[in-house]
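Incomplete set of chains, arranged as in the complex.
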């Protein structure tokens, strides 16, 4: 059960080059291609309407995407514009197309009702466009787990002390004792954790010069169904970090985009931006590798969790105190799915 | 749903040597073996009637095939002729046997009603026996697609310009504009395409000396359910190629045998015969490698098509003009299956 009427990350813009690019998103096989003239990205069902061949085996031509089997060509709207050896094109000769928007280095796709696809609802992430202030590198994993289990993972940071104890985790006590402020929102939630007057972890001191005690924050915004925006950093204690985080210190941003492939697999798009030594590409590289190592630890444990849930279900599982944000998050998604189901059944949500 | 009462290619004769050889055909696990005395090939269900062990783990002995687990021996008719440590053999000790005929370098098998297995109905391919006129090499692929999708592929040659554009395809316009004569038959269909007065493609000119303009033909005969006989070539224009194709020029023959393994996988047996430089084994090798490369392109796209059809079904697919032969072919197969179903239901077909 996915939220249908929503913008999901389909790909990094850099993944959609001259050749058609395919990916199954929310159970739908999609082929993305970039128009050779305008450079605009289009998205079609990855299945030719002639014999069902995946269109990704074809090639991009001036008029659109040419099927690699018998050469039918489809434009960005999915209409067939050429059938080799046949003068007239029947109106049924078309494939489904999907609204796509390229924004902030990402290709966003709408797989639900096309008339509801409002680009204004796309999650904004301007940091991807500001390479001077936020130099970054990006990545995508195929994960054998529901996208929701990865969102769960990000909503309960107490896992850092256990999953990442050999990488970015550090002191378990500090993570558990951090103050945590959760603010539910209609489309998700926001939380921020502050560790005041604490020793800077090795990652921070390696990166920049800091005092013996710093004030650290971990800020996360979840925008349902699949975006998590993270800002993490630390400033020398006594400088009013809580009021103004835009002071010299350590600071990084991570974009997390989670898009279902199937009910139990997903794509995890993420970028890590260096907000502390912006002129040093080696620092951006080092940050990327550190995060990549840690996120592969998350991937491993969440895939094992998913396999166990497939095998044994959720019966008897309990919630604990650290699940607060996770529970808010799950409720937001459930509300969205319930509203869609009601709308499909002919009721307006809440009516 | 397979045609049951039909001869299918089970193996190349050269595949059935001293050791038992197994292959699942139309969903039936079959073991083939060659009698050490007579050299005759036999076919049994690949499952010992004692404990169900595949008989392919056994060995051929003078009396027949000896199970590799506890040593029971079965003759070519499937009757048990030895049980180690047991004097009397119960009549129930037998495995199913299948009619097989070795002909034209192929082993043909009949998996339907044994009493209907008339060897006269086996597709004749004498070219396999004429190594002087038609030196050839053979191949077999395991393909993750229905055998019918491969027959489809052969019935619509407009795919050459797209699937094989980097190999044997050549000019798309030429293929689309070729004249095409389709002749339906009770057991399949025949078609021939002529490209008159056209430039010879590189494959041809590399092979033999030709004039600037040639008359080219592509002749295909489909014999349901699984044989396609191909004759392709070209002769200098103005020499009456249409009336007499047995003149000097370029000429090759391909045998295609398609046998289902399951509903969505099959075996693709083919041979390519050099009809232009018969005394040159290197020419036969080169032809084989060229065809092998091209047919692997077919295999790749048809496997992708099959995966998509499994995932998304055939709903909404449309036929186009170039499907004419394919539609005839599919009708022939449907008629055969319908006739079998009627016969099984106690009616004679057409009565």
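Which chain is which? They are A and B, in the order written, and residues in each are numbered from 1.
Here is the rule we use: contacts are C-beta pairs under 8 Å (C-beta built on N, C-alpha and C of every residue); 3 or more make two chains touch, one makes a residue touch a chain.
Because the structure is a prediction, the values reported are computed rather than measured.
This structure file defines a homomeric complex of 3 copies, of which 2 are shown in place.
Definition applied: only the chains that are shown with their structure count from here on.
On the subunit B side of its complex with subunit A, the touching residues are 152, 156, 158-159, 161-163, 172, 176-177, 300-301, 304-305, 307-309, 311-312, 314, 316-322.
Only residues 29, 46-47, 49-54, 57-58, 66-72, 83-86, 90, 92-93 of subunit A touch subunit B when the two sit together in their complex.
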